[in-house]
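For this depiction, one protein chain was excluded, whereas all remaining protein chains were kept in their positions.
Now for subunit A:
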Amino acid sequence: MLNKYTWWELVLLYLGVAVFLMFVLAPFAEAFAVSLRPLDGLFNIPYEFITDDMTFENYSIMWKSVPNLALYIWNSFFIACCVTILALICIIPAAYSFGRFTYRGRDGLLAMFLGINMVGAAVLIIPLYKLMLTLGLLNTYWSMIIPGAAFCVPTGIFLMRSYFLRIPKELEEAAYVDGASRLYTLWRVILPVALPGIMVVTIATFITAYAQQFLFALTFNSKDAYKPLPVGLYDFFGHQTVHWNELMAASLVGISPVLILYVFLQRYIVAGLTSGAVKE
C-alpha cells in the first residue's frame, strides 16, 4: 500500500495543509473583514475579527467615491484579456516549433527566452520606457499590453512545449500519411489534443497578466481613462484619509474576474483529453 498512513501521520498532514492555507488565505480574510467595517472601526484596540458594526455598505459606497472604479476594473480585465490573446498567438506556434522541429540554435534560443524571464520586467523598465517613447505608445493601452504579453511569452512557451512533447509523434505522422498538411494537422489534430495544455497556459498567462499590470501601468500610462485597477485604487487615497475599507472592497471585487475564469476553465486542467490516443 503506497498511500497508507497511520492516524497521527494523517493529522500531521492535515495540520501542515491547514497552516499553509492559513498563511495564504489570512490576508484575504483580513481584507474581507476590513471591507465590511466602517472607517473609524478599523483601528480598534484590542483587535476583534468579528464586530457588530459590519455591513456591506462599502461595496455600494465605493462606486460613488471613486466614479471611475467600474472603468478601472474593465480596463484591468480588458488589458489582461488582450495580453493573454496576444501572448497565446505567439506562444502556440513558437512552442510547437521548439517541441517538434530540429534546427540550429533551437536550444540556445529557448534558453535565451527563459533567461529574459529571470531578468524580469523591473530591471528593464527604463529601456522599455525609452522604447515606448520612441514608438509613441506611451499613454495607450498598447503600452501595457505589449510588454505584458512579452513577459508572459517565455514561461508560456516552456509550459506549452512540454505539453506538445507529450503528444505522440505518430499522431502527426498518421495525419501526414493521410495527406494532411502541417497546418491542417496543427489545427485539426494537435491543437484539439493539446487543448488541456492550452487551457493551463491561458489561465497561467491571464493570472500573470492580471497581476503584473501595476508596474507597466504606473510607468507607461498616466491617462485616467486607461488605468487598470491596481493603479486606479490610488483614487481611494484622499487628501486626509485613506479609505481602506472601500479600497479592500474594490480589491476583492477586482480579483473576482480571475476567480470566475478559474472556476470555468479548471475542469479542462483536470480532464484527460488524450485518453485513447495510443495503446497504453
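In this text, contacts are C-beta pairs under 8 Å (C-beta built on N, C-alpha and C of every residue); 3 or more make two chains touch, one makes a residue touch a chain; residues count from 1.
Everything below uses one rule, namely that contacts and distances are computed from a predicted model.
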Choices "Aminomethyltransferase family protein", "Sn-glycerol-3-phosphate ABC transporter ATP-binding protein UgpC", "LLM class flavin-dependent oxidoreductase" or "SufD family Fe-S cluster assembly protein" - which one is the UniProt name of the chain not shown: "Sn-glycerol-3-phosphate ABC transporter ATP-binding protein UgpC"
Can you work out which residue in A:G108, A:G179 or A:G238 touches the chain that's missing from view? A:G179
Touching residue (missing chain; options A:L128, A:V189, A:A209 or A:A249): A:V189
Residue-wise, where is subunit A in contact with the chain that is not depicted? 168, 170-171, 173-180, 184, 189, 192-193, 195, 273-279
